[in-house]
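The complex is shown incomplete by one protein chain, all other protein chains being positioned as in the whole.
Each chain gets a letter, A, B and C, in the order it is written, and its residues are counted from 1.
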Amino acid sequence: MSHLPVLIPVTLLFSAFIILLGGFLKRDLAFMIALIGGSLSFVFSALGLWAVISGGGLRYHLGGWVPPVGIEYALDALSAFMSTVVTLVGTLVLLYSRRSILQEVPERFVPMYALAMLLLAGLTGIIVTADLFNLFVFLEIASLSAYALMAVGDERAPVASFRYLILGSIAGSFYVLGVGFLYFSTGSLNMADVAQRLPNLYGSRAIVAAATLIFIALGLKMALFPLHLWLPDAYSYAPSAVTGLIAPIMTKVAAYAVIRMFLTVFQPHYLLDVLPLMPVIGWFAAAGIFYGSIMAIAQTDFRRMLAYSSISQIAYIGLGIGLANPMGLIGALLHILNHAFMKACLFLVAGNIRFRTGQWEVSRLAGLGRKMPWTMAAFTVSALSMIGIPPAAGFFSKWYLLLGSVDAGNWIFVATILLSSLLTAVYFFRVLEQVYMRHSQEETVPVNAADPPASMLFPTVLLGAGVLVLGLSNNLIVSSILDVVVMSLK
Amino acid sequence: MRGSLENVVVEGVSRFLVPFIQIFALYVITHGHYGPGGGFQGGVILAASIMLLRLSLGEEYEHRRFSPTLATVVAAVGILIYAVAGLLPLAWGGNFLDYAYLPIPGLSAAELRYHGILIVETGVGLVVWGTLVILFDHLMGSEP
Amino acid sequence: MDSLIVDYNYLMTASLLVIGLYGMVGKRNLLKKVIGLNIFQTAIFLFFIQGATKPGATVPVWDVRISGEAAGYINPLPHVLILTAIVVSVATTGVALALLMTIYRRYRTLEEGTLLERMKQSP
Partner (left out) sequence: MNWITGTVLALFFGLLVYAESDLPDSREASAPARTHIVPRYVEQSYPETHTPNIVTSVLADYRGYDTLGETVVILTAGIAVILILPRSGRRQ
């Protein structure tokens, strides 16, 4: 099965086209095709991950042209890991989405699923590609579908989406400009080939411009503080299923691209010693952790609180990347996985609350603990994981980040991680208190509020359980996959 | 706003021009092998011919001849042509999009690539044609 | 350095990039932001295309008089990349205009200040 790398995105692309043709015949066909496409792509990713663990990386030459001439796809430990995470979380959210979309935007069912598949295809394309320009093309597929999906939420959604479009297009254009500088300096677009030719050009100012532009672009896409301005509005006005799909994976894929640029294209030596961009990312991330946590405490809207918490959690990943030592990078990668599960679970919980009660005000969640026991159990597990209480998964990624900071001798980062856990505890315990300790007043929560239908409850609970399972099996994940990824740093 | 011009000159000229525009678009698509041209450019010209008809003859009339649904189908068929041209070589032992493995008997690898490019450009032309008509229809649509 | 012409071209491209970026982040009208985006992207196309030029070379279409002599043709790769980038730019503009139509229908304005006021009034 040497075709695995290309099958991951192409399956998703193909299902999007079939949805476009078949969805107009019967509406539910769109949902079925999307689910089948997503699951197939997950199976291919998992097979790819297995192949990588047991036999090393897979390289695939599109069109049969040997790389630098043609476009290359590469499935190594890092990309196989990421594509498995993205397709798994994506498929679970797709399973969840049907009832939620039927309630919120029923008349736009078919194009929504086509775009959701294109979004996933774009994201997996970014992950498996080994070509700088091909990455841009798939970045734009993912971004365009995200703008459109986010625009159909409530009244203010188009404005938030437009702001995201402008900032996202700046990011895309900066990226192309950076690739242009790289291309004219090295003559190549293939990542491995560029990396091979870069060491001779380490003194070049054009490479400085290329690296700066590319990292600003990816920082914008990743919503790394202070480039996060598009995120809170976009996340809080979009339909709940869309936020559930985009929030856990899209910013993580941008973080992956940052790691890919750091490890594969520019090489650690350049970004640490010649042009120290990585420490800059680390310090901005440390500021972003505080900013996100403090803003989250100030929010009264549950989904907006989650959005700001996303900024803070993304900054954790940025901090791990900025540390640029093996422990820090393991922490960042583990946090990508854990946060994808936690945030997906939390946004699905938010969707469940909206499905049953129609609102998200934290002050009006009182008493839901008894009315929606399963949803709130999943919420509790994820919230504890976000705070970093073992054995939930969040603890272990923060642990590795702490170890990385200690290794780097950076005590400010250590203090940041510890303090921000306290801040996270503040905003989540406030919600937990409302949910479990307060008694519901009749006028705030509908009497019939209960757990949502099985198709929505199952993915929520599964993701919540996943947070625990990931926490318990973190040792296995680190030793079998992530250790291989950070090998080049040692 | 549009379509109600009832001007015989505008109507006659656009009816007269459209076939030429479309023939020229086909020429541009197929001439992509030998000079400037190709699927994108040809697709845009095809879409322009449809837009000219919509502007001059009015949407009520024109929607019957080239409906928005047909535009969507054209775009989806175009992308499927491209995707199938990519997937077929997989079954015949090649890599994705390796036109040399297209199952057309009696041609050398270079000729297969030549025809593969033509197939792909046709698909691209259909997609651009359909999509630009969709964009036009939805952006010009009156308020709900 | 006899690169005065190149410098001049490059500086013009850089100015266009800055003008486009100013349109996107400095202008308060949403439509002007889209125009700025288009200027910015077009300047990027210009950056790539001017990097493809060579003195005395012809368009990259196989010519029997030159046949396979690479020095005789200008660099085809930037042209290919820019064809892709143009399509991306068209697609982005289309989606941006669709969003602007929706915003205008809802709030009857495209000025950022007025828009923010009206968004606060009707939650």
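Quick notes on this one:
The definition used in the following text is that a contact is a pair of C-beta atoms (placed from the backbone, for glycine too) under 8 Å apart; a residue touches a chain by one contact, two chains touch by 3 or more.
Here the structure is a predicted model, which is why all the values come from computation and not from measurement.
Touched by the hidden chain within the whole complex are the displayed chains A, B, C. In the complete complex, the residue from A:Ser15, A:Ser45, A:Thr186 or A:Thr375 that touches the missing chain is A:Thr186.
When the missing chain is restored to the complex, the residue among A:Val69, A:Ala454 or A:Met487 that touches it is A:Val69. In the full complex, chain A makes contact with the omitted chain through residues 13, 20, 62-63, 65, 68-71, 107-108, 111-112, 114-115, 118, 121, 125, 133-134, 137-138, 140-141, 144-145, 147-149, 151-152, 158, 181, 183-188, 197, 203-210, 212-213. Counting the whole complex, the residues of chain C in touch with the unshown chain are 3, 6-7, 10-11, 14-15, 17-18, 21-22, 25-26, 50-55, 60-62, 68-71, 73, 75-81, 83-84, 87-88, 90-92, 94-95, 98-99, 101-102.
Against the chain not shown here, chain B presents residues 32-38, 68, 72, 75-76, 78-79, 82-83, 86, 96-97, 99, 109-111, 113-114, 116-117, 120-121, 123-124, 127-128, 130-131, 134-135, 137-139, 141-142, 144.
By definition in this document, only the chains that are shown with their structure count from here on.
Chain contact topology: the protein chains form a complete graph, every chain touching every other one. The interface with the greater number of C-beta contacts, when B-C is set against A-B, is A-B.
Distance from the chain A centre to the chain C centre is 28 Å, each centre being the mean of its Cα atoms. A separation of 24 Å divides the Cα centre of chain B from that of chain C. Centre to centre, using the average C-alpha position, chain A and chain B are separated by 36 Å.
Residue positions of chain B touching 2 or more other chains: there are none. In chain A, there is no position where the chain touches two or more neighbouring chains simultaneously. Considering their complex, residues 34-36, 40, 135, 138-139, 143 of chain B touch chain C. Put simply, chain B touches chain A in their complex at residues 69, 72-73, 75-77, 79-80, 83, 86-87, 90, 94-101. Looking at the complex, you find that chain A touches chain B at residues 3, 6, 10, 13-14, 17, 20-21, 24, 60-64.
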